[in-house]
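See structure below.
With one protein chain removed, the remaining protein chains of the complex are shown where they sit.
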Amino acid sequence: MSSNAITIPGTQIQTRPWVDELHEWLTTVDHKRLGILYILSALLFLVIGGVEALVMRIQLMHAHNNFVSPEVFNRMFTMHGTTMIFFVAMPVLFGFANYLVPLMIGARDMAFPRLNAFSFWLSFLGGLLLYFSFLGGSGLYGAGSAPDVGWWSYAPLGARAFSPGHSSDYWTLALLVSGFGSIGTAINIIATIVSLRCPGMKISRMPLLVWLNLVMAGMVLIAITPLSAAQIMLLIDRYLGGHFFDTQAGGSAVLWMHFFWIFGHPEVYVLIIPCFAFMSEIIPVFSRKPIFGYPVMVGATVCIAFVSMSVWAHHMFTIGMNSYANSFFTLTTMAVGVPTGIKIFNWIGTMWGGKIQFKTPMLFSIGFLFQFLIAGLTGIMLACSPFDWQLSLSYFVVAHFHYVIVGGILFALFAAFYYWYPKMTGRMLSERLGKWHFWLFLIGFHLTFDVMHIPGVLGMPRRIYTYEPGRGWDTLNLIISIGAFIQAIAILVFVANLIISYFKGARAANDPWDAWTLEWSISSPPPAYNFATVPTVSSRRPLWDLKHPEDPDSRYE
Amino acid sequence: MSAVTTSFPNTAAGWQLPSRGKVAMAGLIIAESAIFTIFVVAYLFYLGKSLTGPTPREVLETPIFYTICLLSSSLTIHFAAKFLARGIGFAFLGFWLLTIALGGLFLYGTAEEWHRLIYAHGLTISTNLFGTTYYSLVGLHGFHVTAGLIMLLTVAVLGLCGRVGMKQSGHIEVLSMYWHFVDAVWVVVFTVVYVLGR
Partner (left out) sequence: MSMLKIKSSTLRFLARTILLLFWSAMAVWASEPNGSSSHGTNIFAPSSTPAKSIADLSIFVLVITGIIFVVVFALLFYSVVRFRGRAMDAGREPAQVYGSTQIELAWTIIPILIVVVLFLATARVIHAIQDAPEPVGAVQVTAIGHQYWWEFRYPKLGIVTANELHIPVSDPSHPTPTFLQLLSADTDHSFWVPELGGKTDLIPNHPNRMWMDPQRTGVFLGQCAQYCGMQHAKMLLRVSVDGPEDFAAWVRAQQSLAVEDAAAIAGRRVFETNACMNCHAVAGTPADGRFGPDLTHLMSRATIAAGAAKNTHDNLRLWIQDPSAIKPGSLMPAMKLSDGDLDAVVSYMETLR
C-alpha cells in the first residue's frame, strides 16, 4: 500500500520487494507515514499496557490473592502508568497531529521533516529502553529489572538508597529520551502552524484541530521540560552523589513533588486538548452544523492552558501544605473547570438543531461527552481539598483519572480512528464491527470504572498488591476485574476491525463523511505531495464554501 | 462523496508568514527557559539549607571578567550577523571568530573557577546542597555554551571554506538567537548565584 502510487484503473502495478518497502518506512520523513508510525507504535504499547492492567486486575480479584508476587505487582502498576501516558497517549496524539495538521493547513509537510523523524525514533527508543528493563530481572546480570517506584517515582523512594540497581534508571532515561522527542515534535508543530499555512488561512480561520494542537504544543514546551529537569536532577542524585532530593542532607522530598506535578498536571491537559480537537471536528460533521461558538472554543482552550499551569498542587493536598496554599489550589482547580465545562456546552450546542448521524465516530463522541462530564464532576469533588484528604491516594482517584483517560481520551481517539482511517488507508472501517466495539467497550468501561469509585469511598488505597477481606472491597473488585476483561475483548474487536478493513473494507472516496476541512479535498490516501496546487481559503470551512457557493461561510465570519 | 473541484481561488499575493527557523528557535528557547527555571528554583530554594560544608559566601568569587567576555560575545555575534546580511563576508567571519574566542574564554573561566572550588575548597557536587545546586546550574549553562560553541565552530569552518554567504543569513540569525539566549541565561544565573546567593 504505497501512498506514492497513482492508481490507474485496469493496470497491474508491480509490487515492490518488502525490504524496499520496509526501508522506505524506516527512513521516511513524510509526515503522513511518521503519523502512522506513531499510531502503530502507540497501539503496540496499548496492548502491552493493557496486559499489565489485566495482570493487576486478576491479582485484585479477591483478597489475599497470590496470582503475582508483590514485586511483580508493583512493577505492573509502575509500567502500566508509565507506558500508557508516555508511550501510548502522547505518541498516538502526536501521530494524529503529525498526519492531520499539514493537511488541514494546506501544507506539503511539517516545517522540519527530518526533525519529525528524529523525534519519532527518539520516542520509540524511549519505549524500548523502558521495556528493556524487564530483561535485567532474571537475565543479564547487573542490568536491573523493571521499575517499581510508581509512575511518579516520589522522592526518596526513587533514590539510590531505596531503589538500588538500575530499574529506576531505565525509567528516568526512557522518559528523558522520549521527552526530548516530544519537545522536538512540539517545536515542529508550532513552526508548521505559524509558518506554513496556505494563503488566506489566517489564524482566525484555522480548523479547531489546528488551533488546539498549537495550544497543546505550546504547553508541551513548558510542561514536559520541568520533568526533564527533575529527571536530570534525579540522575545527578543517583550517579554523582547529588542531594537534590536527599532528605538526609537537608534535601526536600516535597520539591520533587512540586517539580513532578508542575509537569504532571499540565500533561493531562496536553493529553485531553487534542481530544477536544477531535471532538470539535467530528461532532460538527455528524451534526451537519458548524461548531457552536468557534471564538469561545479557542478562547476557552487558551484559558485552560494558562490556568492549568496554576493547579498542580491539587495532587499534593495531603502533604501538609498550609491552609492558604490548599485554599489557593482548590480555587484554581475549580476555576479550570469553568472553561472546560463551557466546551461541553458548546458541543451540545453544536448538536442542538442539527441532524445527527449515528455513525461509529459519533457514537464514540457521544460517549465522550457523557463520560467527560462525569469525569469533570468527580474532578470538582477532588478539587475540594478536604474531600480530597479522604479521596486522595484511593481508588476514587484511580477511577476519576481512568474516567478521563479511558472514558474521555480513549473514546475520542476511537472516534478519530473511525473518522480518519478512511483518509489514511483509503478503506472504510466496518460499521458493524465498529458498533460491536463501541457497545462492548462501553459496557466493560462502565462496569469497571463506575464501580471503582466505591472502594475508594470505602477506604481502599491505591498501589496495593492485596487487601484485607471484610472491608467491603471484595465483590466490588471482582466486578471491576470482569469489566476489564470485557474491555480487552472490545479492544480485540477494534484491532480486528483495523486489520480486516485494511484488506477488505469498502474503498473510501476523497470525502466519505461530507466534511468541510482541507484534508477531505484530496484523495484517500493522499498523494505524497498532499496538494497538487496550494489551496487558498476564505473561511473556516473551505469545502463548505465550495459545496455551497450560494451560502458560503465567508459571508458570516 | 464529493463533486468538489479542488481549484481554490488564487489570492496568494502578499501572504507572508514568519520564518520557520525563527519560530522553531523561539520554541526551543521557551522550552530551555523552562528547564533553567526549574534549576534556578532549586538553587534559590536550597540557599542556606546546606547542613554542612562551604557556603557561597566563603568560596564564590564574582567572575566579572568572564561575564564581560560572554556578554560582549552577544554584541560581536550581532555584528557578525548584520555584516553577513549585507554581504560583507570578511567582517562577518572576523566577528564570528571573535565570538567564538570570547565564548571559549568564558568556558575557560568556568573551568578555572571549578578547579579552584574543587581543589582549594573541597566543594564538589556531592559535598552539600550548595555544591549540588551550584554545579548543576552553572554546569547546565556551561553545557549550553559548549553546544553553542560547537555550532559556531561548524559555521566558522564552513565560512573559512567560503560556503557561508548572504543566502545563509537566515540560518545565521537563528543561530545567533540561540547565542543571545545563552547569554541572557547567564545574566540570570549570575544574578542568582553571585549576587543574590551570597
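Letters A and B name the chains as they come in the text, with residue numbers starting at 1 for each one.
Convention: contacts are C-beta pairs under 8 Å (C-beta built on N, C-alpha and C of every residue); 3 or more make two chains touch, one makes a residue touch a chain.
Owing to the predicted nature of the structure, the values given are computational and were not obtained by experimental measurement.
*Asks:* Considering the entire complex, write down the shown chains that touch the omitted one.
*Replies:* A
*Asks:* Just one of A:113, A:241, A:337 or A:527 touches the chain that is missing; which is it?
*Replies:* Looking across A:113, A:241, A:337 or A:527, the contact with the absent chain belongs to A:337.
*Asks:* Tell me which residue among A:26, A:203 or A:319 touches the hidden chain in the full complex.
*Replies:* Reading the full complex, the residue touching the unseen chain is A:319.
*Asks:* Of A:192, A:225, A:392 or A:510, which sits in contact with the chain we cannot see?
*Replies:* A:392
*Asks:* Just to verify: which one of A:41, A:195 or A:252 makes contact with the chain not shown?
*Replies:* Only one of A:41, A:195 or A:252 touches the chain omitted from view, namely A:252.
*Asks:* In the full complex, which residues of chain A touch the absent chain?
*Replies:* Output for chain A: 69-71, 74, 148-150, 154-157, 162, 247-248, 250-254, 287-290, 292-296, 318-320, 322-323, 326-327, 330-331, 334-335, 337-338, 341-342, 344-346, 348-349, 351-358, 363, 366, 369-370, 373-374, 377-378, 380-381, 384-394, 435, 442, 446, 450-451, 453-454, 457-468, 471-472, 476, 548, 551, 553, 556.
The working rule: only the chains that are shown with their structure count from here on.
*Asks:* Return the distance between the CA-based centres of chain A and chain B, expressed in whole Å.
*Replies:* Spacing between the chain centres: roughly 33 Å.
*Asks:* For chain A, which residues count as touching chain B in their complex?
*Replies:* Listed in rising order, the residues are 111-112, 183, 186-188, 190-192, 194-197, 199-200, 217-218, 221-222, 224-226, 228-230, 232-233, 236-237, 240-244, 249-252, 255, 259, 262, 509-512, 514, 520-522, 531-538, 542-543, 546-547.
*Asks:* Quick one: which bits of chain B touch chain A in the complex? Just the residue numbers, please.
*Replies:* 1-2, 4-12, 15, 17-21, 23-24, 27-28, 30-32, 34-35, 38-39, 42, 45-46, 49-51, 124-126, 128-129, 132-133, 136, 140
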